[in-house]
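Dropping the structure in here first, questions after.
In this view, the complex is presented without one of its protein chains, the others remaining in place.
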Amino acid sequence: MVDLSVQLGGLTLANPIMPASGTFSPDIADVIDPNRLGALVTKSTTLGFRAGNPTPRVSETADGMLNSIGLPSQGIDAFIGEVIPKYRRFTPPLVASVSADTPDEFVTICEKVSIPAVDAIEVNISCPNLEEGGRAYAMRAESTLSVMRRVRACSDKPLWAKLTPNTGEIANVARAAEEGGADALVVANTVLAMAIDTETRRPRLGNVMGGLSGPAIKPIVVGMVYQSAKAVGIPVIGCGGIMGTDDVVEYMLAGAAAVQVGTKTFLNPTAMLTIIEELEALCAAKGINSVSEFTGAVVVEPEEEGLPLFA
Amino acid sequence: MVDLSVQLGGLTLANPIMPASGTFSPDIADVIDPNRLGALVTKSTTLGFRAGNPTPRVSETADGMLNSIGLPSQGIDAFIGEVIPKYRRFTPPLVASVSADTPDEFVTICEKVSIPAVDAIEVNISCPNLEEGGRAYAMRAESTLSVMRRVRACSDKPLWAKLTPNTGEIANVARAAEEGGADALVVANTVLAMAIDTETRRPRLGNVMGGLSGPAIKPIVVGMVYQSAKAVGIPVIGCGGIMGTDDVVEYMLAGAAAVQVGTKTFLNPTAMLTIIEELEALCAAKGINSVSEFTGAVVVEPEEEGLPLFA
Amino acid sequence: MTATANSDSMAATPPAPFAAAENVCTVVSNHPVNARYNHLVLAAPPTALTARPGQFFHLLCEGVPGDPAFLRRPMSVYRLRPADGADGASGIVEFLYKVVGAGTRAMARLEPGGSFNILGPLGQGFHLDPGWRHVVIVARGVGLATLAPLADMCRRAGVGIGAILSAQSPELIMAEDVMEAVGAEVVRVTDTEGTSTVANVERLVRGRIAEGRADALFTCGSNRLLMLLQKIARQEGIPGQVALEQQMACGLGMCVCCVRQVRRGGQTLDLRVCREGPVFELEEPVSW
Partner (left out) sequence: MTATANSDSMAATPPAPFAAAENVCTVVSNHPVNARYNHLVLAAPPTALTARPGQFFHLLCEGVPGDPAFLRRPMSVYRLRPADGADGASGIVEFLYKVVGAGTRAMARLEPGGSFNILGPLGQGFHLDPGWRHVVIVARGVGLATLAPLADMCRRAGVGIGAILSAQSPELIMAEDVMEAVGAEVVRVTDTEGTSTVANVERLVRGRIAEGRADALFTCGSNRLLMLLQKIARQEGIPGQVALEQQMACGLGMCVCCVRQVRRGGQTLDLRVCREGPVFELEEPVSW
């Protein structure tokens, strides 16, 4: 009997596998039973209507993909009135992801989304803060702290801060999010990137720049999960490039209490369920009673850890 | 007749293809003729002896590799006395790459290496600055400006600043390097990353963290070259994940005046020469007189460029 | 234990009630039909056989080192046939495809006996109004593949078909046999013969309308022809449908990358080609 359940800042998940925001919707029920997932995470919603970015919105790269969807959204009212009910046909805890252009907007949207149907709020602070010239909140500790404090004050829901990998100071940002009142961290969103079609000489994305996801970024994000988990006491949810069960274990060893799967679902919508089954079988085979035993269990002798002086 | 030559902050290169620091040495003359390269770039040297990091020092990832070599070095005197002469058996311009733990050390090493045999100095400010707790100089604009100013004051050689991708503010850092006196920028070094062997539960690198290179990081660095080239007036040298001729053109379209090839040389030591030939053939086939015409020629309508609001 | 209950009670492959599946098919054959198009025949499990004309599958094209394909590739179903009893599969699914890039190059490398993962069926297919007696199909290029199963659907509904098949040159006209086998009256127009001009296609379509044999118009594969048919349909008050293309990631409606602008209910909306489409009412797409 393997215990796959995990504790995540006030929530108990039946297993540590959930979808990443923006890579999942109830539409997947055409192919799999969403009730088997640890949690459901919505696409990020915004306060008002947003059209999203011009197409093409995706492009593929070496072992990864670029996207610049642009957070198209019908706005929070349609989200609560129409989107949430579609998710609530299913039983796993529901995590509502929200994005906002300004801290004030974040407060309003988090207040609005703090309804009984929502079990936790994922605060997507990887999105640009217009008050800082479009720099993402989570690129710096200061702006992370201030926006999380404001959001914390306006909602009693468990708050997950979704961090950006586009920073040189992930540990400081992680600490700031914890100090600001986050109950868990999601590490991380996509990596800022770009590709150019050399034939047409045009960017491959309508929005020029976009976010890189998929296996290409896994080592980058595993490193950030490791640094974040060492820096904070709250659970860290690993997210970036997970393709299979071994990747889940790697993230958990690095310090993750649970994981989110994004891009892989585009390749195999059944992948998350396969991973849940394999994870259980793996634990059983290794005599591991609870999957949480993996969390933070990487073996690092203190003297091994040099400065990040690679090269 | 295609003109492959490029102008790089005071230097003229016969062609825009050169090796990336640390992925090249005169040992390659066993396999190819280094005289055909646009320039030669040494492994970063340090002031005193450094042992380097514990093994394993490399590990492979999805379309990329991790390294934590740890800048082993015999010190600057052996570098000048023994290493430089080995490079000077060849004719292309010689770029000496230097790393230092403190700004003072950077000044000393740049003074020492400003000898006639050296045509340019690549200042590896992606390495940790002990005076900032191990944060790399090039992670922030302020430390970039101050170290480049100090180095500029002590050497008349063309100075190339090698930037790190581990920052959320590459454009500001690029501007700071220019303001500090850099003649060109190399964008970029490796991306901080980590991998764990789930069987042994140990990090795959002896140093725990390392640097990611190879095709996986290309879209990240192409985006940084694009942002840097828009921010500065000095030439930008693109470096990250170049595997073939099309990647070189992509970097040049994004704004690079020349490129450095690293990881690919490990897979195919002949690759740089193949690229030079293919680049010439490509220009000839397209009726392009000078390869420099590619530089910055990406077609972006101003209104297309949204905030980096991907997802 | 939740977890144990989960995996004891269900397998990763969804049982019957799921509308779509990752169908693991076996390659029966894979041949060029002309200089540009290939024909792939797959033995497929039951879920795949539920596809309707105009629906598509999202194909897991595994590239090779040096020529990788990362995302799936969308492809309309070209033909469906129930099993002939010869093998274990429940039937045959066919695709007609043009080799343009890494994904379709990977498809071209598929060999008989190999396996191929096709997610689907996906999206909205064509529909026929019970009142229609005659329809006009205008297809160009790969659009022929998408519209071929519609012809079969028409035959079974007793609807007559006039098909205008457009291509760059005569040898690139495909699916003509499929169309003719179901009794369609086929007109071929080509660039090399100078017959594929918008003006000529307009003359042909208006001819069918004048004959009273155009209760609906269907098209796929050319934006130029879409605009022409939209104009004619508007002027003549004739309904119709069009199958659109767009780059896709998930194919299921989750990523919102595949939108096209569509006029619907008095509004201009970004609709997902993979979910609300690929078939739209003829007048809906904002063409350009």
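A, B and C are the chain letters, set down in written order, and residue numbers restart from 1 in every chain.
In this section, a residue touches a chain if its C-beta (ideal position, glycine included) is under 8 Å from a C-beta of that chain, and two chains touch if they have at least 3 such contacts.
Everything quoted here is computed from the prediction, not taken from an experiment.
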Wait, the hidden chain, what does it touch out of the ones we have here? B, C
Residue in contact with the excluded chain [from B:Ala39, B:Met65, B:Val173 or B:Val298]: B:Met65
Looking beyond the chains shown, say which of B:Gly22, B:Gly180 or B:Gly255 touches the absent one. B:Gly22
What is the set of chain C residues that contact the non-displayed chain in the whole complex? 62-66, 68
Identify the residues of chain B touching the omitted chain, counting contacts across the whole complex. 1-5, 14-15, 22-25, 27-33, 36, 43, 51-52, 55-65, 67, 69, 72, 214, 265-270, 273-274, 276-277, 280
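We adopt the following convention: only the chains that are shown with their structure count from here on.
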Suppose every chain is reduced to the average of its Cα atoms; which one is closest to the average of all protein Cα atoms? A
Between chain B and chain C, the Cα-mean centres are separated in Å by 48
Using Cα averages as centroids, what's the distance between chain A and chain C in whole Å? 35
Of all residues in chain B, which are in touch with two or more distinct other chains? none
Can you list the residues of chain C that touch 2 or more other chains? none
